[in-house]
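Structure below; questions to follow.
A single protein chain has been omitted from the complex, and every remaining protein chain is retained in its original position.
On to chain A.
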Amino acid sequence: MSTQDLAPALAREEAGDPFVLGGETFRSRLLLGTGGVPSLEALEAAVRASGTQLVTVALRRVEASATGSMMTVLDRAGVRLLPNTAGCRTAREAVRTARLAREAFGTDWVKLEVIGDERTLLPDAVELLDAAEQLVAEGFTVLAYTTDDPVLGRRLADAGCAAVMPLGSPIGSGLGIRNPHNVALLREAVDVPVVLDAGIGTASDAALAMELGCDAVLLASAVTRARDPERMALAMRQAVEGGRLARLAGRIPRRWHAEASTSSEGLPAL
């Protein structure tokens, strides 16, 4: 499928609306996770169709790791890597994992994830904030995966996180954004970029995140586990762009009753 047919107007919007994260400027506001990819071919096609410039990866024991060819695919796509601390349950584990990721991937950027519950994979707020403070002190650019709590979001921003990344709903659930009001409040509460991370199920969820004021969307399963990952990647790209444009354009107020768009002046008597 061609990804070169996006309207020129969108390209102009992108040029005038850069996404600045951790001091770097991105054209794309879609961050893609690699977890759940069915094949390297599907990964490569999805990365290209998504237009993403920032892709998450993980570290595991070498026996359980991907072969080198996943990295070859990502290197060839020219994307920046964002290591995560997935699977960590304490600040101590997360800080150690981030240090290892910095060594392996040669980046001090980290998607900080500290999980507090096995069934829901919800973040552990206490350990998360502790880890964020330690990693910021060590010079990491910390993108913190968090709940949609605006107060915790503010604490993470105050701790020096480069971005606050609230969940829409639990990781991999595809339940979309369960509390849009909180996401909007969180967006108002912090001055750093807000990236909606986790829970996206389909394109309209990604568009809603952007309409709520999020600066970007991070998703994995919605693309990698879709029947057609490449096509869903393009759908997400266009949804993120559409949602961003709608946010910038300013939506009309909601009204209880109708507001005619056709003038009643000059209405004939028939």
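Convention: a residue touches a chain if its C-beta (ideal position, glycine included) is under 8 Å from a C-beta of that chain, and two chains touch if they have at least 3 such contacts; residues count from 1.
One rule holds for everything that comes next: contacts and distances are computed from a predicted model.
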Omitted chain, identified by the protein name its UniProt record gives, among "Cell wall polymerase", "Multiple sugar transport system permease protein", "Sulfur carrier protein" or "Transglutaminase-like superfamily protein": "Sulfur carrier protein"
Selected residue (touches chain absent from view) among A:Leu100, A:Ala137 or A:Val151: A:Leu100
Contact with the hidden chain (one of A:Met71, A:Ala125, A:Leu185 or A:Ala246): A:Met71
Identified contact with the non-displayed chain, of A:Leu21, A:Ile171, A:Ala226 or A:Ala239: A:Ile171
Listed residues A:Ala49, A:Leu129, A:Leu186 or A:Ala220, member touching the removed chain: A:Ala220
Interface with the unshown chain - residue positions in chain A: 33-37, 43, 56-68, 70-71, 84, 86, 96, 99-101, 103-106, 171-172, 198, 220-221
